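The structure appears right after this line, and notes come after that.
Apart from one protein chain that is not included, each protein chain of the complex appears where it belongs.
Going in written order, the chains are labelled A, B and C, and every chain counts its residues from 1.
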Amino acid sequence: MQQLLKIKSKQTVALDTVEMVLENKAVSQIAVPGQFLHLHVDGHMLRRPISIADADPSVHTVTILFKILGEGTRKLSTYQIGDVIDVLGPNGNGFPLVNATKNSVLIVGGGIGVPPLYYLAKKLTESGVTITAVLGFQSKEHVFYEGEFEELGKTIVVTNDGSYGETGFVTNISKEALPSIDEYYSCGPLPMLQAVKERWNNIPGYLSLEERMGCGIGACFACVIPTDDHGGYKKICQDGPVFSAEEVQLK
Amino acid sequence: MQQLLKIKSKQTVALDTVEMVLENKAVSQIAVPGQFLHLHVDGHMLRRPISIADADPSVHTVTILFKILGEGTRKLSTYQIGDVIDVLGPNGNGFPLVNATKNSVLIVGGGIGVPPLYYLAKKLTESGVTITAVLGFQSKEHVFYEGEFEELGKTIVVTNDGSYGETGFVTNISKEALPSIDEYYSCGPLPMLQAVKERWNNIPGYLSLEERMGCGIGACFACVIPTDDHGGYKKICQDGPVFSAEEVQLK
Amino acid sequence: MSLAVELPGLSLKNPIMPASGCFGFGREYSDFYDLSILGAVIMKAATMESRFGNPTPRVAETSAGMLNAIGLQNPGVKKIIATEVPFLASFSIPIIANIAGSTIEEYRQVAKAFQHTDQVAALELNISCPNVKEGGIQFGTDPFMAQKVTEAVKEATNLPVYVKLSPNVADIVGMAKAVEKAGADGLSMINTLTGMQIHLATRKPVIANKTGGLSGPAIKPIAIRMIYEVKQHVSIPIIGMGGIMHAEDVLEFLLAGASAVAVGTANFQNPYVCKEIIEQLPHTLMQYSFSSVKEAIGKGIV
Partner (left out) sequence: MSLAVELPGLSLKNPIMPASGCFGFGREYSDFYDLSILGAVIMKAATMESRFGNPTPRVAETSAGMLNAIGLQNPGVKKIIATEVPFLASFSIPIIANIAGSTIEEYRQVAKAFQHTDQVAALELNISCPNVKEGGIQFGTDPFMAQKVTEAVKEATNLPVYVKLSPNVADIVGMAKAVEKAGADGLSMINTLTGMQIHLATRKPVIANKTGGLSGPAIKPIAIRMIYEVKQHVSIPIIGMGGIMHAEDVLEFLLAGASAVAVGTANFQNPYVCKEIIEQLPHTLMQYSFSSVKEAIGKGIV
């Protein structure tokens, strides 16, 4: 569906990283963790897919966080409170919320892959699941939402250069530092997802994937990902962006 | 020169016709009647040439009036007070201000050709010249600046459909309705200028011409007008937009 | 205000249809509006067997345009006939099947396969997809090859055939004449221009296939020029496309000589674009003193 979302607040939460709280009743009511909004940015041909980082139907808000990378996100960052953003969404399928027996869940986020995991973590803890979050960032000035995650569960921040928290990659965290886990959920850059899938290959996991998109709704075949070697595929925008780790081939 | 002009006020003075008072000290000090500003409009490749309709160096203002015709002027009309417009200018040469002996001047304006003539009329009357203005518009709802001109001299408004003032074209005004005149100045659509040149071919006249422009400063040869049949030409943006009626061929 | 246009095999209640590859098989857009308002629909390219297409990334954004190299991903003509055609047929609008192949034989087979349904009204012969490596490109830029494939398809079908021309040629009129001579019932123009974008950080082309097809408003002046030129040299009708975003653009294509238009890239930015254009078109025609779509066709040719 196409909706207009009004910017209610806007703040820079880390280097080049902007958080916007948007107002729209319908979207706030139906958004589930892992879904994304396909945002139109003035003067740009293609829309930008941005994950839903939080939603509060009681006050009709939806939160997004985005990193200023190219021209579209740079332009978006100049939008002011009160401005209205034209979006398609919520698009795609969210994370499957675990059933109650799986009660220890690992959340692994990398950089701008962290936002959708926040909404997920909130929903999981609300339903009684224990979460442990490992959040990786390039360096200290990129870190955001550490406090927000700490309110939900054990949170370990890792920076590649060691300027904050642990040093290295999210997959470097030793077994001892983590509780025993039943399932994991991850979102971040592809090399990280590959490493995550490999490290925790003995337990069920869900990955949220990114790809350059055209339509964002399943019509153009821009965002496919192979599911096997025989031409099988899924569309990230429509069938994903969340997939079970087994379901997709990470090239 | 390139300058930033801040919008100080903005009002609709007739159907689809917007007046903007812009602030810029340098431009207000050097602008002469007949010159134009080459305005950059967000998202548009080419600048838009718009005449200077007034300038007041004492308060650092420059006034423009424009008609909403296509996408560029439509966009410009959405600019708000406080917004800043990037302009090149003042460009071109203005009207040659008559010497004191020529003391009765006819001003003939058509539609959106009227604005530059206002600044001209002001300057002429300031230097003691008597002006008579004939202003043509499509119909009543297009009329603007009648009062402003009346403060400067005799003003006759003509509408094509007769819905206001006299009926017909500016060149229909009878000899009797006009004083004896020494010189004329005109700006408006090409067919009007041709008719004006023909009707007052016995006295010196100056015409302000329009053409689609690229650079607006004389470099691209987009806006040439033939001066003879042997390849002679002038550039409207650099040598004009004002020419003596004899100097140019109106095709 | 009559928006209707009659073309070989196509009775269009209005001249607006989604362009091939930019609307899938209509399912997703049917969530946004009732597809029965469309003049027609052009399906995504069909090949004989299912194809996966090119590796990703498959799209990039450019100034006033985009690049794509989907690579003809599709489930194969049999599946399209079995599942997609019936879905679209439920909207009671003319269905145009875009057909592609790597060899003349494949084109012929795909065309033949569409004989097995009576729900397809016409074929659009995609000889111009720049993203197929095995031959697509040469069909679209060589008049002799274009003629050959058109003849083969005409033989294999009794449906009207609209040949979709590639703009990546020096002489578009020569291409148009060649396929007209070969029996084409109409032309579709233009397909995308071959382009590329290089990603500065990774120092390589953004599109995995390296090059992609440029579409969107950026190419509209090229489409208008080619239609204007071709219209004066052929007597078969033209379905125009390339950068249409608004009803005004549609009128510009009609004036240049198109009898109907297809809207591609714009659907990605605004899923309602075809609906909005259909609603706006009567007003736009009236504003410029036309009393029907038919009246405007070719009126810009001087």
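Keep in mind that, in the parts below, contacts are C-beta pairs under 8 Å (C-beta built on N, C-alpha and C of every residue); 3 or more make two chains touch, one makes a residue touch a chain.
In this text, all values refer to a predicted model and were calculated from it rather than measured experimentally.
Student: Thinking of the complex as a whole, which visible chains are touched by the chain that is not shown?
Tutor: Across the whole assembly, the hidden chain touches B, C.
Student: One chain is left out of this view; which of C:Gly21, C:Gly71 or C:Pro205 touches it in the full complex?
Tutor: C:Pro205
Student: Would you mind spotting which of C:Pro18, C:Pro160 or C:Gly195 touches the chain that isn't drawn?
Tutor: Reading the full complex, the residue touching the unseen chain is C:Gly195.
Student: Considering the whole complex rather than only what is displayed, give the residues of chain C touching the chain that is not shown.
Tutor: 62-65, 67, 141-142, 168-171, 193-198, 200-201, 203-205, 210-211, 214, 216-222, 224-225, 228, 243, 248, 251-252, 255-256, 288, 299-300, 302
Student: Residues on chain B that touch the omitted chain in the whole complex?
Tutor: Against the left-out chain, chain B lists 1-2, 40, 44-47, 72, 88, 211-226, 231, 233, 238, 251.
Following the convention adopted for this analysis, only the chains that are shown with their structure count from here on.
Student: Nearest chain to the global Cα centroid?
Tutor: C
Student: Go ahead and note the Å separation of the Cα centroids belonging to chain B and chain C.
Tutor: For chain B versus chain C, the centre distance works out to 46 Å.
Student: If you average the CA atoms of chain A and of chain B, how far apart do the two points sit, in angstrom?
Tutor: Centre-to-centre distance between chain A and chain B: 57 Å.
Student: Taking each chain's centre as its mean C-alpha position, how far apart are chain A and chain C in Å?
Tutor: 36
Student: Residues of chain B touching 2+ other chains?
Tutor: Expected reply: no residues.
Student: Indicate the residues of chain C shared as contacts by at least two other chains.
Tutor: none
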